[in-house]
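Here the structure is laid out as structure tokens; the discussion comes afterwards.
Every protein chain but one is kept in place in this view of the complex.
Letters A, B and C name the chains as they come in the text, with residue numbers starting at 1 for each one.
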Amino acid sequence: MLDLNILVGGEAGQGIQTIGFVLGKVLVRSGLQVFADQDYESRIRGGHNFFRVRASDRAVRAQSEKVDILVALDSRTVKLHKNELKENGLVILDKQALGSDFAGLQILDIPLEKLAVESAGDKITANSVAAGAVLGLIGGDPEVLFKVLAAQFAKNNENVRAENLNAARSGYDYTAQRRPAGFIKLAQGEKAGPNMFLSGNEALSMGAVAGGCKFVSAYPMTPVTSILEYLAGRAKECEMVVIQPEDEISAINMVVGAAYTGARAMTVTSGSGYALMVEGIGLAGITETPAVIVLGQRPGPAVGLPTRTEQGELLFAIRSGTGESPRVVLAPADVEDAFYLTIKALNLAEQYQIPVIILTDTHLANSMTDTPEFDLSQVKIERGFLLADKEVSLLTNYQRFAISESGVSPRALPGQGQVMVAADSDEHDESGHLTEKAEIRHRQNAKRLKKYEGLRKEISPPRFIKRRGAVVTLIGWGSTYGAIAEASGLLLEQGIINNVLHISEIWPFPAEFVSEALQLTVKSVVIESNATGQLAYLIRAETGLSVSGQVNRWDGRPISASFILDQLKKGIIENGRRA
Amino acid sequence: MLDLNILVGGEAGQGIQTIGFVLGKVLVRSGLQVFADQDYESRIRGGHNFFRVRASDRAVRAQSEKVDILVALDSRTVKLHKNELKENGLVILDKQALGSDFAGLQILDIPLEKLAVESAGDKITANSVAAGAVLGLIGGDPEVLFKVLAAQFAKNNENVRAENLNAARSGYDYTAQRRPAGFIKLAQGEKAGPNMFLSGNEALSMGAVAGGCKFVSAYPMTPVTSILEYLAGRAKECEMVVIQPEDEISAINMVVGAAYTGARAMTVTSGSGYALMVEGIGLAGITETPAVIVLGQRPGPAVGLPTRTEQGELLFAIRSGTGESPRVVLAPADVEDAFYLTIKALNLAEQYQIPVIILTDTHLANSMTDTPEFDLSQVKIERGFLLADKEVSLLTNYQRFAISESGVSPRALPGQGQVMVAADSDEHDESGHLTEKAEIRHRQNAKRLKKYEGLRKEISPPRFIKRRGAVVTLIGWGSTYGAIAEASGLLLEQGIINNVLHISEIWPFPAEFVSEALQLTVKSVVIESNATGQLAYLIRAETGLSVSGQVNRWDGRPISASFILDQLKKGIIENGRRA
Amino acid sequence: MAEERKAVSLTENDYFSDIEIAWCPGCGNFGILKAVKQALVDLQLPPQKVLFVSGIGQAGKFPHYLKCNMLNELHGRSLPAAAAAKIVNPELTVIAEGGDGDGYGEGGNHYLHAMLRNVDFTYLVHNNQVYALTKGQTSPTSDQGFVSKTTPNGAHEALNPLAVAIATNASFVARGYAGDIPQLSRIIGAAIQHKGFALVDILQPCVSFNHINTYQFFQERVYKVEDEVGYDSADRLKAFEKALEWGDKIPTGILYKVERPVFEDSLWQADGIPLVKRKLNPQIAVHLMKELI
Partner (left out) sequence: MAEERKAVSLTENDYFSDIEIAWCPGCGNFGILKAVKQALVDLQLPPQKVLFVSGIGQAGKFPHYLKCNMLNELHGRSLPAAAAAKIVNPELTVIAEGGDGDGYGEGGNHYLHAMLRNVDFTYLVHNNQVYALTKGQTSPTSDQGFVSKTTPNGAHEALNPLAVAIATNASFVARGYAGDIPQLSRIIGAAIQHKGFALVDILQPCVSFNHINTYQFFQERVYKVEDEVGYDSADRLKAFEKALEWGDKIPTGILYKVERPVFEDSLWQADGIPLVKRKLNPQIAVHLMKELI
């Protein structure tokens, strides 16, 4: 099995992301499965960033800390990452620029800047030299690289494009001639009908488009800014309006205004911005307005670590809001989930006339995976009890909040025919007008909460890998799925038979399923990117069952299979509980 | 046992509150125990308001729906409340103003306006006539009434004062001569060293003053506005600064700014405003700044029923905030709790350098109880690890966020000696400067959460009335204590032996105590003013135990003993679970 | 049928709501309600095509008392919702509305940015210079020195909402007075017809909590800029100077008006089909996938 790991590191502003992205894409085009992630600081120049690309002929859905090729654009990269090198791992660097004090490492010295200037006349193309160099080293197909680069520079002028191709070629040639014997060698040629290579944020954005979202208002915030930018840049082709308002409070209230008026509407934010939206979530609750809120988690509290990852806001997402009203929380596991669950979110929001929260995180937002094109013919737009113009024209005494068996009332839109639509943030009667009456309040509140009955049926069961003879269940939610699945495989190889239970559609909680699944093994470990074990807590609240162990990471770095295994070795499975 | 219930009803603007308040105070001065509550709409004139006064020679700590004397200032009051009259219940009204269509009721007709004009020359004193009339009817001591009225009008000019006394006397004389035979008759004279008569909000405000709060910033919102107004009006004598800022976001950030600088600081709000403060709570979390936030619950979501009561934000209070950091949630049961827990909140906030939430509600905020003067000698100001000037002067390398066993670090103040104090909403190192390092993040986050260990020990055990042979435990939290205790007594009279478990210091949750208590009876019923049963949920999450029944009220009206008994009769105790 | 309706001309009765009005007798809000109805009649805008988005406060209850579509928003948040409603369905006449606390206190940031953004809707502020629904606290526009339970020593400098509006180059800046219904309805009519964001700050006596800025106070002070010879509402500096007047004389009318591109122009919706009327078609995402290969 091929498991190739490349880490490109350097300062912010050195173009690390481009090298990594291009390599990832070339590897996908070459028919491999690829997972890529990045680590960067909250600054524009300087500091230390890196981009990791992992490729395999089998599925890879998580990063690995073990590196085959370390591309070091500065000497700090060597210092920080040399311990991650595999035994035969190789460092690519420009000794002329970085010096030669790298004792004990296997170095492939390459004059990046010099080659850039020689081949392309501009040292700015050193990136492309480096990309070519890596591909030469692993014997990839240079034609694929050139195609990818050409696409990458499609919007630049022809000169720039040509320069970069030349630079890449010179890098390629340089290393192709200097490949260490026995080093990884890729097959040539390009896969027919290659997969997409995309980030969680791109998948989510595409889900919004396919799901009929017509209005987005969002204030920039890491890690979701790229969703806002993606959609703003394509607003016209996607028949969408995308607005950057003055703050997040404006964003959520715009969403409510747009949705009340009839457009599918969404906002994206991170913890601090979400906190500011909580009042608006109550508003969507009492006015029964469909609203989709993407909450991209990062380490908190407050500003925390802006560019890193965490899963610290699960219980916050579930419990944030004034009073009591129903909601859904969906936590995509991967790019596919990000796409399909966004569509589901838009549908459920309208079918149940409620706020739906998509709980993602920096790790999923920024990491990239190859995946086949999504099947748009599978996508159904479900608008629930939204009345057609014809239905509206037949109404005599329209009641926006009519009591109903399901808790959902017929929804007309302002300006639709002759009805008038009243929605109120105060408690109101069936017509939408404010009331102080105890009985009406009792009924309207109960009506809203009634929706949970239907919602419980909408929630798809968790992913469940069930193995005969399993002794332990690995449990997770959201973006850790790839790492947990990989850890599961590694445990199996070690003879530890295990089940995997992974929850993406997390609220209302699939309590019955989880309860049954948990009872199949003696031990169970919940793996989460947070310090307090929020899913473990939720499981106990919802099922009354306590899990036997927890693996937690809260330093802002993503959980990997090896992290899980290390933690498990530290005693969780053996002792039932961690020390 | 005396159990006297008076309900005064009419339109907003008719001065119902004054009548009720004065009567309540007179009854307290007469040596009775008194509980009073009010029900009003979100409007300034018109509509329907009422004020209930309940008095007894034993403790009364909740309202009762059964009325002895109904004072009706408009005919709507008769219509809405006649069914609440006890068998011998009497209606006081002015037939000339209200008409005489009150078949089947025992009416005491009294020309309120006429007497007002005759006795005081101004019909505006009709209030005082009514207050006098009620006292005459129950044979109270008129001298006590005159004293109370004189105090009530102490700030008005002498004429106004005299007019109201005259009016009261004329009302008193009128009914004293017309007392139905056998009607309730109070003892004469005034109790020596009478109790205070005060609302939850007044008690809480006094707690803030006694607890050394020096800075309050709050935006008006029912039901906490009167705290803001109480303190603003006494700022100078209490050596406090009280600010009404532009919005709640400003309020919480002012609190953080003031507390960082060294003043004990507090804000008060209700659900919607609290929602806007959630981001600031994360800020207090990561900067380890003491902050006290009073969350006065009212029925939500959103604006909901602005002037009514609910306990719908328990889980929101516990879970609201970016990321993960410790907090305390205290939910006072009564006026005494409101006073002492506010002091405890101010202490814990500084001792642990965390946000502390006081979770009250409209019912506690506005209802009034008699209680002995608080014992200020009991009050201790605990500032925890706040450094004295001398200690600061000895510091060489001050680290605001030094890692410590308890998770609490020494706190110096800006401007104190030669140290400099850095606090950052980003993750930071021990010196307070921002960091992106994984290890430091890991440690600082763990340090903050470590505080829970100490905090768990600070939480006083719940109130627990434990009876031999009990078959059921009645469980509640916050402002429902009076009603639950009364229901417990009534059940006991019916031969149903029961325990009462009531939680005021609710987060961190006293799980062990609750778990043990619950196991003493076969059945357990959680009684809450909300629809979803948030305490019941919390109990399961924290102890793994499910309660056998729930009594919930979510129409905005306070829970009373008779409500609880009615609900229990509907099958909870019998069936283990409600239909 | 819609055609038929158009033929019959609308009267005030067509805007009658049977919800009981919870304002105090004598409240300035009654005058505003009357003026709004008149403006709608003058413009013959069917209630079905009118959307009121209000905040929370006494003023915020307004749309319940008018027959129309209504979204009663959170305290301070009417403007973002109103802007979004207009953007997704430009066929609606959108009017945002609320009190001075709502609009200039809690909602101050939206007020600033709504003026800059210039979406095409009208904003009516019932400026009674007090927080009325919560029983009389100081508001951002309370006169300096105003004593209330929250400012026992008197309020600080008041916000001048018109001066700030002119400073943001808001495209329509007017002041009305609830005691002058004919002028107020004319101003509201002009505001609705104005293409862009139109601010109408309305002097609204609160008989229960503001004993300074009463009907009498205003009656003695207000005058109309339209009566002033040569007043040019296109002159920003003059308008600013006018906006600063607050004392013995208080100007009313359209203080400032400028043609500026509306925000909607910067959007792509050139074909004029409102967003709410577009078909939701998943296939629209096809080409996005191609980009990623």
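The rule is short, and it goes like this: a residue touches a chain if its C-beta (ideal position, glycine included) is under 8 Å from a C-beta of that chain, and two chains touch if they have at least 3 such contacts.
Note that the structure is a prediction, hence the values are computed from the model and not measured.
Although it is not drawn here, the omitted chain touches the following shown chains in the complete assembly: A, B, C.
Among B:37, B:141, B:310 or B:426, only B:426 touches the chain left out of the display. Of B:194, B:384, B:454 or B:489, it is B:194 that touches the chain left out of the display. Of the options A:1, A:44 or A:181, the residue whose C-beta touches the omitted chain is A:44. Contact with the undisplayed chain is limited, among C:22, C:166 or C:187, to C:166. Taking the whole complex into account, chain C touches the unshown chain at residues 105-109, 112-113, 116-118, 140, 151, 153-154, 156-160, 163-164, 166-169, 236-237, 240-241, 243-244, 260-261, 263, 266-268. Even with one chain removed from view, chain A keeps its contact list with that chain: residues 13, 41-47, 219-222, 225, 228-229, 232-233, 235, 242, 244, 246-248, 272, 302-303.
In the full complex, chain B makes contact with the omitted chain through residues 194-198, 202, 205-206, 209-212, 214-215, 217, 234-241, 243, 245-247, 249-251, 253-258, 260-265, 279-280, 283, 287, 343, 373-374, 376, 379, 381, 383, 413-415, 417-426, 432-434.
The definition used in the following text is that only the chains that are shown with their structure count from here on.
Centre-to-centre spacing of chain A and chain C amounts to 41 Å, using the average Cα coordinate of each chain.
Along chain C, residues 56, 72, 74 each make contact with two or more other chains. Counting partners per residue, chain A has 249, 279, 283, 287, 424-426 as the residues that reach two or more other chains.
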